[in-house]
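Below is a structure I'd like to ask you about.
One protein chain is absent from this view; the other protein chains keep their places.
Going by the order they are written in, the chains are A, B and C; count residues from 1 in each one.
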Amino acid sequence: MEPHPPPTLLGPLFGLADAARLLDDRARLQGMLDFEAALARAEAAVGVIPAAAAGPIAAKAKAELFDLAALAAATAQAGNPAIPMVKQLTAKVAADDTLAARYVHWGATSQDAMDTGLVLQLRAYLDLIEADLVRLEAALAELARRHRGTLMVGRTWLQQALPLTFGLKAAGWLDAVSRHRTRLRELRPRLLVLQLGGAVGTLASLGGRGLEVTTALAQELGLAAPDLPWHGSRDRVAELATWLGLLTGTLGKMARDWSLLMQTELGEVLEPAGEGKGGSSTMPHKRNPVAAAVVLAAATRAPGLVATLLAGMVQEHERGLGGWHAEWEALPELALLAAGALRHTALTMEGLEVDPAAMRAGLATTRGLIMAEAVQMALGARLGRQEAHGLMERAAKQAVAEGQDLGEVLRRMPEVAAELSGPELDRLLDPAGYTGSTEAFIDRALATRQAGS
Amino acid sequence: MEPHPPPTLLGPLFGLADAARLLDDRARLQGMLDFEAALARAEAAVGVIPAAAAGPIAAKAKAELFDLAALAAATAQAGNPAIPMVKQLTAKVAADDTLAARYVHWGATSQDAMDTGLVLQLRAYLDLIEADLVRLEAALAELARRHRGTLMVGRTWLQQALPLTFGLKAAGWLDAVSRHRTRLRELRPRLLVLQLGGAVGTLASLGGRGLEVTTALAQELGLAAPDLPWHGSRDRVAELATWLGLLTGTLGKMARDWSLLMQTELGEVLEPAGEGKGGSSTMPHKRNPVAAAVVLAAATRAPGLVATLLAGMVQEHERGLGGWHAEWEALPELALLAAGALRHTALTMEGLEVDPAAMRAGLATTRGLIMAEAVQMALGARLGRQEAHGLMERAAKQAVAEGQDLGEVLRRMPEVAAELSGPELDRLLDPAGYTGSTEAFIDRALATRQAGS
Amino acid sequence: MEPHPPPTLLGPLFGLADAARLLDDRARLQGMLDFEAALARAEAAVGVIPAAAAGPIAAKAKAELFDLAALAAATAQAGNPAIPMVKQLTAKVAADDTLAARYVHWGATSQDAMDTGLVLQLRAYLDLIEADLVRLEAALAELARRHRGTLMVGRTWLQQALPLTFGLKAAGWLDAVSRHRTRLRELRPRLLVLQLGGAVGTLASLGGRGLEVTTALAQELGLAAPDLPWHGSRDRVAELATWLGLLTGTLGKMARDWSLLMQTELGEVLEPAGEGKGGSSTMPHKRNPVAAAVVLAAATRAPGLVATLLAGMVQEHERGLGGWHAEWEALPELALLAAGALRHTALTMEGLEVDPAAMRAGLATTRGLIMAEAVQMALGARLGRQEAHGLMERAAKQAVAEGQDLGEVLRRMPEVAAELSGPELDRLLDPAGYTGSTEAFIDRALATRQAGS
Partner (left out) sequence: MEPHPPPTLLGPLFGLADAARLLDDRARLQGMLDFEAALARAEAAVGVIPAAAAGPIAAKAKAELFDLAALAAATAQAGNPAIPMVKQLTAKVAADDTLAARYVHWGATSQDAMDTGLVLQLRAYLDLIEADLVRLEAALAELARRHRGTLMVGRTWLQQALPLTFGLKAAGWLDAVSRHRTRLRELRPRLLVLQLGGAVGTLASLGGRGLEVTTALAQELGLAAPDLPWHGSRDRVAELATWLGLLTGTLGKMARDWSLLMQTELGEVLEPAGEGKGGSSTMPHKRNPVAAAVVLAAATRAPGLVATLLAGMVQEHERGLGGWHAEWEALPELALLAAGALRHTALTMEGLEVDPAAMRAGLATTRGLIMAEAVQMALGARLGRQEAHGLMERAAKQAVAEGQDLGEVLRRMPEVAAELSGPELDRLLDPAGYTGSTEAFIDRALATRQAGS
């Protein structure tokens, strides 16, 4: 028996062992063999091949009976792995039962086996991914709930802007992640579809019984039967690639956020610690954001891979040249990267060390300047937006120039004093009093997630 | 009044004038102004700003009142077009009504105006696109019906393979196109969503009334109200980009197909003729596949643009730096390319000149070799797949070597004669008799389209 | 006379007016017309067309005589802009001189005019870009010199790591930028090459005189004559795209750096101030990194555009379908983005506000932890790398846990005291004493730049 291929040097860092087992060479082979076994059973059931042929074929349709290195070498000659797979399978069946061997791969073409095999692999993969999505949502919901009132600075253009709470940030991440789960639900029925068409998608090789076999085979495999074969229409597969790209984009956004919050100068969150995790070979004090690096690497690589799958859609006639072949390695690679990024993100969110004190400290960095809008809005209600804006701009510049708190500067400005009393100003300068609809937004995101799960 | 910008030199070739008007600079400006007008109305309605302020603001929120060149110059300073737009709008309102001018853009941030404006532009754009999708589907359904029995050669790897009908080819295209319409239906509610968050997405500037304004404004604009602002969560927008990429991929596949069928040596279809359409400056006899060139160019460009939108998703904190800015030109460009490609495809399919005689002639190119599978399947049922395969391989090689019809060669082979009579062989070698489930597949695709429209 | 097209709304932000004038529609048209004028002169000179024909043709080969909107409309029919350009040019020449009109575009094909015209546009563009590269190098060299000793924190993984000087950072940027100038020098002779081949690259239309005309025309235009026409070999053009992609990548790295250094919490540098530059509509105190946003947006978009040009290289036969068309808008767009990003970067570096005090303050953030390596190396020389590493890891953890300076913790550790005296430890903990080869590296980069300019 040949085991799953060993991990590559970087595989365990970037990928996810659970996903790798569903997407590696052996799984690819088993996917094709599952197609062959089910095809034989379906054809036997409807009477297209002898009933006795199905068992012997299924008995040999086991990846561990095959020599992957020999298949790899033969693939290089044949142009795809299904051709030598069928040849080897036929030989194995023939060793026990020459009659059954005649009916291996009956009426099918290479791409039928490869596409359906891929769909079977992806079905298992999507279950795995969905479970991790649910897990990530749970972690984010927990962060949103726990930190609904944990004040911190909101930042735009990498500049401190206004206060919010860490719970709102988590709710924003949750909001995006849960849309990906909705999309996944929608694409599943388009992707989990049988491929069976024979050479040019007419199933001529099955005489008039193509539809019958299609129905039986789809049922056998638990897949939907397509209206017609989709050898040249790659939108089903490319759509998954785009979904993986979208998901990875969201994860990359999250990783960018938490890695920025982890900067030595901010220290507002930390990736969970772990034995030997993120240690630097020369700087013992650092906690490197290893998970962020992995997720950001995935987010850097995913767009190019999605572009590859989209570019590959332009395939010739009934079955194309090059475009289809471009999918074979690129899609599993993308799927593995996304799975790795998702797991890293879920683990990070589950174990995230949040430092409310550091967040609080961040609110004081600008000596009140981040509260300028609060004051400006209050002034604006009385003086108009533009005038209030000009006033605050002046105050802010003075505060920066003199190295003073904004509050002090404002208190000294007669135009301000004329409109706002001291206690009013204090209240306006308190971050806790200027979070607007933060809690309502968090509640809405949590409610939607509750409804969706 | 400033009209829509004039078309660029290549715009009318690659783009689509109808779509350009929805996506150009003036439409972008009007989108933002529609946001401002509706914001004022909504805030007046719930009492956040004086009731009297809404009218004067809305009265000036008209793109034709603005100087685009001046806005462009100011945008280069400000970093985004919403800042100078608000400044100019405020000045215009103030000229008539200084009170109302105080309440322009009340509580909102630049990105609220830009994102919501974009969503409004895209709503109109999606209506346009959907209409063209429906039109394309109708044309394809008509081709599928009309040519359900028009025999032609199916090709794989750019080699002649087996017969099918042109109707099946059209049904295959239809099948893919109609999935894109389903996807569009699904993404609409995720995309047609209001953006309103203020600087960091808390709507602090609206005190405790953020949700109230959100609800009123969403209703005013006919958009959905999001659970929370999505400034940093770009999946809504990036999803549209991926959909456009998928659509363009399918259109590219079709254009690849029809341009190959249009090759001088095949001549099985022709793009519709038109005054001056596709003429060559030096070769008067040629009918150049101009539409195919345009669609293939779009399919070459779309993947890179989709990758840009995906890469841009990695945005920092509450509102990011660079990633968001990367969307501003790339998304309209992609949308315009896709619209152009779709219209070109629809027009091509509506007016496609199909030459059944040329298709018939193509079936004879190989002197029977494309019917080898039919014979092989018949032999395989008696001798087994592998043996029949070997036999046919031998016959085919001999036919090629001797320049003879496959039928003649087969008739002379005793192993074949032992299994198949002359009339049986004739029947097996007739393309019309080897189209399998072609008609059933066409019916299924047409039925699904019927159900979906 | 028709002026250059007006700027688009976002053009002045992302692009560069100087470059836009070289790359816009009118420049594209003039490039083609320059080809036609020079072709007529060259053919007249070698006697392929009448000597008297050249003047009248050249007289009309002026973009301002043409109606761009009409050309745009005709382009949509013809499939490329050269066909209607030739038609209009011929009509204009014929109005004055029917004989000369016979010889417009003599022996050439559309792509000859379009490719050569593009090369002429790019020649002017490269001069512009090279000047800005030189300008950027000068600014960086000045920063490297001025800040050779300005201490600051070096950061890896977004964590504070070890000290360096800001001059080294600038020298590192300079080092990369000057390599791009070398590459530019190398690619120029491959790009600035005439295209002249006629329909299929044989110049059959010029009888036996193709080479003669080629030589004369190349000389006329100041371009190199290629060994053979390169209609289908797009590496010359695609190479420029990759160079632009590489350049933009380096600029993006610089913008990422300076935007991170501009974070409110660091404040180590500031983009130069400017009237209305980077102001926020709601946060008067902020100085938004507008230039960084623009450069990062370019760096987000460039990879996808480079991918487009590379994907477009796969063109069919003598002149292709779609791939070439994909270049027409994508290359100028990329060139414009890169020019804009380069100018923004040059201006930023020229006016960068560096705050040495803030940099100094940054060195104290970790209370000595960033000096851990210095101590570790000293200990390592006595105890071995691994042991010293373990010791420092312990000290660092203790310092963090107890909120103390690393120096204090180390002074209390007997294993350390046994190896290092108090003054030795003080010296090791001083950032100024641990900059290694910083100054030597700066000198080397400056010397190379000196040699190269």
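What to note about this one:
Throughout what follows, a residue touches a chain if its C-beta (ideal position, glycine included) is under 8 Å from a C-beta of that chain, and two chains touch if they have at least 3 such contacts.
What you are looking at is a predicted structure, and each value in this text was computed from that prediction instead of being measured.
Though it is not drawn, the left-out chain touches A, B, C in the full complex. Of the listed residues C:Gly207, C:Gly274 or C:Gly422, the one in contact with the hidden chain in the full complex is C:Gly207. Checked against the full complex, the candidates C:Gly198, C:Gly267, C:Pro332 or C:Gly368 give a single residue touching the omitted chain, namely C:Gly198. Per the touch definition above, the residue from B:Val354, B:Ala381, B:Val400 or B:Met413 contacting the chain not shown is B:Val400. In the complete complex, the hidden chain is touched by one of C:Arg26, C:Lys92, C:Arg319 or C:His344, namely C:Arg319. Although one chain is not shown, part of chain B still touches it, namely residues 155-162, 259-260, 262-266, 279-280, 282-289, 293, 303-304, 307, 311, 362, 365-366, 369-370, 372-373, 376, 389, 392-393, 395-397, 399-400, 406. Mapped onto chain A, contacts with the missing chain fall at residues 5-14, 25, 28-29, 68-69, 71-83, 86, 105, 109-110, 198-199, 205, 252, 255, 259, 274-283, 288-290, 292-297, 299-301, 303-308, 311-312, 321-323, 325-326, 328-330, 333.
For chain C, the residues touching the chain absent from view are 90, 94, 98-99, 101-107, 154-158, 161-164, 168-169, 171-173, 175-176, 179-180, 182-183, 186, 190, 198-208, 210-211, 214, 226-230, 232-236, 238-239, 242-243, 245-246, 248-250, 252-253, 255-257, 260, 296, 299-300, 302-304, 306-308, 310-311, 313-321, 373-374, 377, 380, 383-387, 434-438, 440-442, 444-445, 447-448.
Keep this in mind: only the chains that are shown with their structure count from here on.
No other pair of chains shares as many C-beta contacts as A-B.
The geometric centre of chain B is 32 Å away from that of chain C, both derived from CA atoms. Measuring from the averaged C-alpha position of chain A to that of chain B gives a distance of 24 Å.
For chain C, the set of residues that touch two or more other chains comprises 259, 279-280, 282-283, 288-289, 293, 303-304, 307, 311.
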